[in-house]
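Excluded from the complex is one protein chain; the other protein chains are retained at their positions.
Our next item is subunit A:
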Amino acid sequence: MKARLFTLFLFCAGVLFAMHWNRPKSTMEVVEEPPVVERENFDKMMSVLTHRRCVNCHPNDGVPKQGEDSHPHNFGINGKQDSHGFAATNCASCHQAENNTYSGVPGAPEWSLAPSSMKWEGLSPIEIAESMMDPKRNGGRTPDEVMHHLTEHELVLWAWEPGVDAQGNPRETPPLSKEEYIRVVKAWFEQGAVIPAAE
């Protein structure tokens, strides 16, 4: 009798375990935790957008940053009133549409600070994504426009051709190749631009 009961107990325990193991995830859980592949695209994209080649020009104090140590821009330049600098001394006084290899001054079309609504310095990847997707803070862009900006704008893509600094040393590029970055950004938008819940 005891042996029978024990066998029955083992059988029930096995069934319960199998049921739990194959249990489908609830809708709630899917929302809270995006599928792995989506999160991977998000994380890869943000590894670029949090790199100093991007954040140096998205400051939280109106002062552009420079260099690998993100020090405040030399000469007291700031973009507090105008993201192009001061009236007579502004970005274009020194920065042209291309890098200058002789002086080490970087350049790209439309060289300027990001507008003050687009402060990224000091934000977490999730906060940056929220800011980037918020029309009140992203210059009124639709998700599609944000995607095109991120993957096509020459000033954004300058990050992969940042030229040399004043000492002639090449500037560091973001951690992904340009092609891989464009691929993951597009994939993230195609999958619904899901921003993971804050940890």
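In this section, contacts are C-beta pairs under 8 Å (C-beta built on N, C-alpha and C of every residue); 3 or more make two chains touch, one makes a residue touch a chain; residues count from 1.
Please note the rule applied: contacts and distances are computed from a predicted model.
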item	value
Protein name as given in UniProt for the chain not displayed, "(2Fe-2S)-binding protein", "Isoquinoline 1-oxidoreductase subunit alpha", "ABC3 transporter permease C-terminal domain-containing protein" or "Biotin synthase auxiliary protein"	"(2Fe-2S)-binding protein"
Hidden partner chain, touching residue among A:Gly62, A:Gly104, A:Pro125 or A:Pro196	A:Gly104
Interface residues of subunit A (partner: the chain not displayed)	74-77, 86-89, 92-94, 96-98, 100-105, 166
